[in-house]
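Here is subunit A:
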Amino acid sequence: MLKKLLLTGAVMASMAGTALGQDSYVVGISGALTGPGAGTYAPVIEAVRMYFDKVNKAGGINGHKVDLVALDNQSNPSKAAADTKRLLLQDNALIIVNSSLSSTYEPMINETNRAGAPLLFGGSVCPTQVFPKADPLLFCTTSFGAHYDSNMALAFIKQAAKEDVMIGFSAMAIPVSRGEIDYAEEQAPKMGFKPVAKEIIPPPTANYGPHAVKIKDAGANWVYSWAPWVTQIKTFEALRTQGWGGKMIAFGHINAEDELARVKDDGFYVFGANALFQEGLPIHKEIEETAKAAGATFPVTQLAEGWVVAMALDAALTKTGWPASREKLAAVMNDLEIDTKGLRGGPVKWTADNHFRTDAFYRVYRWDSAKNAIVSESDWVSFPVN
Partner candidate 1 sequence: MQLLANYLTLAALYALIACGYVLVYRVSRVLTLAHGEVMMVGAYLLLTMGTLFHLPPLPAFIAALLMSLVVGLAIYWMVMRRMAGETVFAAVLVTIALGILLRGAMALVWTPRLQYPAEAIAMENPSVALGGSVAVSQASLLIIASAVLVYGGLFLFFRHTTWGVRMRAVGENPRLAAQRGIAPHGPLALAWGIAALTGGLAGMLLSIDTGIDEAMAIIGLKTFPVVLVGGLDSLSGAIIGALVVAGAEILAIYYVDPLVADVAPFLVLLAILMVRPWGLFGTREELDRV
Partner candidate 2 sequence: MSDLLLSVEQVEVVYHDVVTAVQGVNLTARAGQIVCLLGSNGAGKTTTLRAISGFIGLDHARVTGGRIVFAGEDIANAAPHICARAGIALVAERDKVFEQLSVRENLEIGMVAGKTGSQAAGGDRLDLKGIYRFFPELERLTGRQAGFLSGGERQMLAIGSALLTSPRLLLIDELSLGLAPVVVERLAAALTDIRDALGITILLVEQNANIALSIADYGFVMENGRIVLDGDAGRLLAHGDIQEFYLGQGAAAGERRSYRAVKQYARKRRWYG
């Protein structure tokens, strides 16, 4: 009799377990929590987690909790593939988020396409497949985008420069960065600039001095760099060490805000798609409060990128309703407007053709020593994406 009771109890418990699992939206994340590039990706994943912990506490989306399963792929392609498979088959994830190096893209894309699940790139560089004409299942919220970034930077230099521009470039010796700088070098003459130096710097370089010297000796008065943050900042600091007095503009990665405050140099500009926390918008305060309550490991200034990813997921799941399926979710995402509450210059809009955004918004910031604070150089500038 006791045995029967126990057995029935066990069966019911297991059924309840699966029932619970089926009662929530399952979102899978495969990202670099450790390993190469983790400094860029781990904060994104933490932000997404914090966001949904808060949402779940408030009752979830459409009355259902969001079950976030995050696996560490250490930017390793085979691990990324295996993890993605597991998230899709075992955890029945509706959507997968990629937040790691581009070497993990192809393996993950194979898995998600095969399962018919949407793949969202959050925090990792947007692959060409999300731009028009977009691949049906690939989406990207990441703030930086090839070619549009350089167009913005060069446009800014044009309106900010007070004399003829002799422009130097700095990139990291990885395909994405090199490609973008090559593009910028091509565009520069069209803006009336004279390209004088282009340094492609291998990642594990101990001393940026030799590279900086070449840029300085070539006579550059403006420098543009589009690369992982370390390359950008070390180029700049090496230039300044050697007494270079020009101005530099670089892409504002997640740690840009802290770095501007650290370097405190009036001639160092960053441009980006996320509003910096010094603006003190309500959304910033919301993020700060959530981070404090959750005991975040990363500085709050690095959480904006991940927050946008979470907002996108939230908007998509909300619109999909319940019950959800991969097809329904993908269809919703093909026509979605994500309200970023001021974190971005405007809403992120996806259409059937464009899974990047219909308009790319940018803002430029720099340190102002007179005010002892970070200031924004202009209002939001937008570029249509087509």
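How these were chosen: all candidates are chains of the complex that A comes from, given by their letters.
The rule is short, and it goes like this: a residue touches a chain if its C-beta (ideal position, glycine included) is under 8 Å from a C-beta of that chain, and two chains touch if they have at least 3 such contacts; residues count from 1.
Just so it is clear, the structure is predicted and the values come from calculations on it, not from any experiment.
Looking at 1 or 2, the chain of this complex that touches subunit A is the one numbered 1. Of all residues in subunit A, those touching candidate 1 in their complex are 34-36, 38-39, 42-43, 173, 199-211, 213-214, 229-230, 233-234, 237, 240-243, 255, 262, 297-298, 302.
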